[in-house]
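Note that one protein chain is taken out, while the other chains of the complex remain in position.
Labels run A and B following the written order; every chain starts at residue 1.
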Amino acid sequence: MSILSLDLFLSALRLATPIALVALGETFSELSGVINVGVEGTALAGALINAIVAYHSGSPFLAVLGALAVGAFLGLVHATWAVYLRADHVVSGVAVNLLVAGIALFSTRILWGWRGTSPAAATMNPWIFVAIAFLLVGLSQVYIFRTPWGLRLRVVGEHPHAADTAGINVNRARLLYTVLNGALCGLAGAFLFNNLGRFTDGMVGGRGFIGIAAMVVGNYRPLPALAAAYFFGLVDALQMRLQTYIPSQFSIILPYLLTVVVLAGFLGRANVPKALGKPYLKEGR
Amino acid sequence: MPVEAVRMEGIVKTFPGVVANAGIDFSLFFGEVHGLLGENGAGKTVLMSILYGLYQPDSGQIYVRGEQVRIKSPSVAIRLGIGMVHQHFMLVPRLTVLENMAVGWEPRRGPFLDRAAMKKLVEALVEEYGLSVDPEAKVEELSVGEQQRVEILKALYRGAQILILDEPTAVLTEQEVEALFKTVRALRDQGKAVVFITHKLHEAMAICDRVTVLRKGKRVGTVPISEATPEKLAEMMVGREVVFRVQPKPVSREGKELLRVEDLTVHDDRGLPAVQRVSFTLVDHEILGIAGVEGNGQKELVEALTGLRPPKAGRVFLAGKEATGLPARDLARLGLVHIPEDRQATGLVLPFSLAENLILGRHREDGFALGPWAQLRRRVFHYAEDAVRTFSIVAPSVRVPVQNLSGGNQQRVVLARELGRNPKVVVAHQPTRGLDVAGMEFVWEKLLELREKGCGVLLVSMDLDEILMLADRVAVMYRGGIVGIWPKEEADKRELGLAMLGGKVATG
Partner (left out) sequence: MRLARELGLILASLALAFGVGALVAQLSGLSPGAVYRELWRGAFGDQYRVFQTLTQATPIMFTSLSFLIAFRAGLFNIGAEGQMYLGAFFGAWAGFTLILPQYLHTVVALLVGALAGALWGFIPGWLRARRGTNEFVSTMMLSYVAIYFTSWLVSPRGPYHGTQWANQTVRILPSAELPRFVRGMQLHWGLVIAGLLCALFWYFLFRTPRGYELRAVGQNPRAAQYAGIDVSRAMILALTLAGALAGLGGAAEILGTHRRFIEFFSPGYGWDGIAGGLIARAHPLAVIPAAVLIGALRAGGMGMDRAGVAPSDFASVLQGIVIFFVVAPELFRIFRRIRRERRVLVHSQP
């Protein structure tokens, strides 16, 4: 059987979905000026809550809502820290990751007595998420470049002072887009759960960080980021098929290694927002 | 009877450690250009930022068209018909003129931006005020004068009846200033109220109908221009008869060549030529001024001369020895030092202590270190305390972070460090930007002192007055080239201004 088959591309499409969702979310928050490396943990929290709600309610739909909510909440926490408490954005994001990692182990023990895994619970068809990801990326591309709100978003990240003098509430915009980022990461986590049917604490496995890489390669535009995400998804799908030919450790390494290679090889004019990672102080002199 | 547009009463605003406005009254009528005159730090910009909703006053009332208002944010100000053109433009370089103007008040068709409607609106404004600018151009492609026009148009687009211009001439050439004045008069004749913030007397005299003078956060007085004389305004501004200005002393020159630049070509970050075949020499006891509108290659030229950017072609000689492309550290050893343009961004490490900043770049010198593995701290502190005394730096101790010092004291730290290296050549890039008058005078005196001691000083400045006051020769940069070098005696402000625009007279 050939490695390159329709099946491979279908599986790439699925595996790319969480990466694409994270990349999209990160595109929004970074355009507004907020770096969020907590996406990894936020996605994990989404998967966890999805598992918990699905297990207890039996409703996969309600479970996804739970994932969205917890993602948005963690986005809110990160935004509060980064925007209002002026914590270093990366440090605050790291804190999110560490906290969720702890909570994942703790709550699975408390709830099910297993360290880091959940029992199987109600799921919905993961292809729904694939379709939603496509739809969201398309809508976002239009939103960012064709609507007034998208224009304002770009001004907030590039020149917050100009946005302020145009009557835009800079910090509130940053908060909202970081919450949106969180919700999208929660959705990515929900996909991971529904794709596997259960929760494991390693299920995000760096896909959040790869999502950031996809955003960088996409140069702050949703559609190119989607393309990058599908590239990484393809690598992931390929990796799984290669496990029959080479030691599994090597195939697991492949996506991680390629991410570094792609990032290192990525050249071109980066549209990094000018005010990225910098707090906006209104009365600062 | 003219209608009162704005009345501000008893405005008080303090920042930690500074009283910016100490109970200021201000009144503005429609159909007048009202000058707000004062030195840097007198509180002009703060007062107008309060009117524009950027700052909240600690106390005081504001009336617009006779009604008391609370201006909580710029959007409130804009709704009240107030517009402000800031000294640092509020424009996003990567976006187009249209996008920059529309943001916040976008014409829509359904949920989408209506670009056609936007364009029509802008073109109507361009027509009405004769401010020519291409609405589809990206702001980063525009000249400074054009960007200012975009800012004015932006304010008008938002329906401004009351327009605040903050030091609008600081970045313009003589010709562009005239064009701006024409626009301002047109606005006044249409019945708009214009506040013109400046610290330059002749500008206030030339354009304003009335002038309010501020000093140290207080209003000194308001006079109609018909009753004002430059002398009277100067006295009001500084509280003494004559404006103190430094005077270069005559020096005897040996004619020793300290710096020679031959056909230097430098590229900018995007890889495009920013400096093209520039040549000049600098001799002992000389200040060579480089004038020009910002963004004509001055930054790249300075970076290439100071070892921060490798030149693409051409050669540089330092005291006769080739020094092309040497790194900053080697150049410093050969006697070339750099007073950078933006002291906070490039001249200092703000969280570092005063003492640590005083050895930045010199931290490996023999007096301060034993090889790379031991810093001689006691010597560093001794040296720092000496520098604090000789440069009159006001600081509680040499261990405080420089971010706690005032701008003037921060600049003194940079000067103390660089001049402490006993340089032969000093490249000073906008050394007085953002300083108050005392700070400026200190810097000017230091530069003249260097000249008297025999150093060569390359003074790059956007302020033509500063250059004409200090420089022995004036070179003008335009689009990456030096279009001419004039001895001080032959330098004429109008001619230089023309050269700064590439010999063309400004239009529109």
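Some points to look at:
Everything below uses one rule, namely that a contact is a pair of C-beta atoms (placed from the backbone, for glycine too) under 8 Å apart; a residue touches a chain by one contact, two chains touch by 3 or more.
What you are looking at is a predicted structure, and each value in this text was computed from that prediction instead of being measured.
Only one of the listed residues, B:Gln56, B:Thr346 or B:Ser392, touches the absent chain: B:Thr346. The chain not displayed touches chain A at residues 37, 77, 81, 84-88, 90-92, 94-95, 98-103, 105-107, 109-110, 115, 205-206, 209-210, 212-213, 216, 247, 249-250, 252-253, 256-257, 259-260, 263-264, 267. By the touch criterion stated above, the residues of chain B touching the omitted chain are 306-308, 327-329, 332, 338, 340, 345-352, 356, 360-361, 363-364, 368-369, 371-375, 377.
Basically, only the chains that are shown with their structure count from here on.
In whole angstrom, the spacing between the mean C-alpha positions of chain A and chain B is 43. Considering their complex, residues 15, 52, 54-55, 73-75, 78, 84, 86, 90-95, 99-100, 102-106, 108, 111-113, 270 of chain B touch chain A.
Interface residues of chain A facing chain B in the complex, by the touch rule stated above, are 146-148, 151-152, 154-155, 158-159, 161-169, 269, 271, 282-283, 285.
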